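Beneath this line is the structure, given in structure tokens, with notes to follow.
The full complex has more chains than appear here; those shown keep their coordinates.
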């Protein structure tokens, strides 16, 4: 049996196929999330399918999606069979082309801050994740997105795009309402502004080597309609120590409604703001079976509603993990975010199968 | 290839994992259900994922759910990825701790009466199943539940609980409506009584050995808000003969609406009743490839609406099975229930893969 990373695997031998494989992997977690008022149980179990093959000429191809990403009738914008979750790809000497619910070029190049806790940051609303303008669940009203990745020497190039059409058509998922207003995320019969703007992104990154580690720097640009996004990120690893920083500058990102003062935990709000800028820094240190992680992040919002000031939202988080081996990791974290009125925490165990 | 019960299995070998496995198993059935008026086709096919692993120190862990238990967007209270279907567990010398849509302690200790027919009792509304107060689909508005199981010598201890919070929070599924009225199973803006009562259960059972068989006796207690449940059950097996009896006494279980006289088959009803008590007896006899099964059960309801009498609902059922080998079993059953106005039956074939 060949060596496969994180995946249960079985080969198929058949007349027409040199090799074609459907591999199963999974993850799970169980523990307690403290939401600032209550300690709540939090658990999950998931299974992922990874499909791989190779053409006679050596072109690799594949697809991947999780069981929870196939909601065929419940949510057509989260369905691998409709191209709006998971992805399909081909890969060869000229790079890799993916289609589906792909990452944007910027996200593929730079990614997010480090995750903390057994819920991988979910207990604090995944604040370690950067809100990229395109890809990864965005723009799926236009159906599948594409991502092209190419590496030469230590330089990596990324390009991503939507198809500039939200029209639903057999074989190509989309929002079939011509009056869908993307900015409001609502259907407005008075608004004939269909979303026919390509949501695209271009990014590059460079991987450097050190005597005792590595470094990466990445730059990305994304655009959709009037909205723009510039992302700069860098990471440095040496010994067991890692540090990663990300700065994102948005322009015309659209209006958000925020509740100021004692914002009650991700709920409705009172004043209109524009999301202006985000930046953050995360660090991790590995020592034997232990990993210690932390991050800080600030989101800057510009007031649009008259009489309100601009607002900064800060989030701090620290966590620790202990690797039990065999795919099981004990983990806990604590975070304080201006998005939530209380300090929140989690503690539990997470699994890889 | 190692010996695995009821599961197609493939091992994974990878750098970080001693062993981690995603096993597939399945079941199916096809046949005819007679609903008292019509003979209807009834079939199904299901696949189950069983994920297992072991830490370096020998702690076992795993998770299991079926494809039909992952309704991520359609029903957040029946989704393994949200912890409201299937379960995740860790298991060691100190017992087994499960989280997710677990059984209650009482159900884990005592269980249900014997299933009959190729639909395993579904043709008569699964009347062989005891309606336990907590766990197994109940209390999932509070998110995942926990179940702890520990065995020493022949004594088994069970503890289960919900987390006393129906607040939705990232990483911890719940009902995010503060006005959710659990008793009415409805959202009532006038009712501010959020469900912050732990739904819990404690139970014990003892397994005894006989020269030619075995016996079990179990006792369980469960509580949620004002509702209480005491369950007593026992089973006796000798030769090919088995008998199992269960008595459950409820207190303040809440109001049910029942249609009296000619109750039309699981439909709406006219008077309010409180579910007071249920008790039943089931028997099975195995002879070569044959199994003969039967059960009787009575549910007692106390009238709340003035002018109505207390009501008893009786259900009788008998069935026979013939094992074809290889996982295929021919089965049929007939049942008469006061819940349905007619005698109902099923006949078909069921499969294990």
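Quick notes
All chains are identified by letter, namely A and B, in their written order; residue positions are counted from 1 within each chain.
The definition used in the following text is that contacts are C-beta pairs under 8 Å (C-beta built on N, C-alpha and C of every residue); 3 or more make two chains touch, one makes a residue touch a chain.
This structure is a prediction, so every number in the text was calculated from the model and none was measured.
This structure file shows 2 copies of a single chain, while the whole complex it describes contains 3 copies.
Simple rule for what comes next: only the chains that are shown with their structure count from here on.
To overlay chain A on chain B by their CA atoms, one rotates by 120 degrees, a value rounded to a multiple of 5. Those residues of chain B that touch chain A in the shared complex are 10-22, 24, 49, 51-57, 59, 61-65, 67, 70-74, 79-83, 86-90, 97, 99-100, 142-146, 162-165, 167, 169-174, 196.
Listed in rising order, the residues of chain A touching chain B in the complex are 1, 3-10, 24-26, 28-30, 32-33, 35, 37-47, 66-69, 71, 73-75, 78, 119, 122-126, 265-266, 324-328, 346, 349, 351-353.
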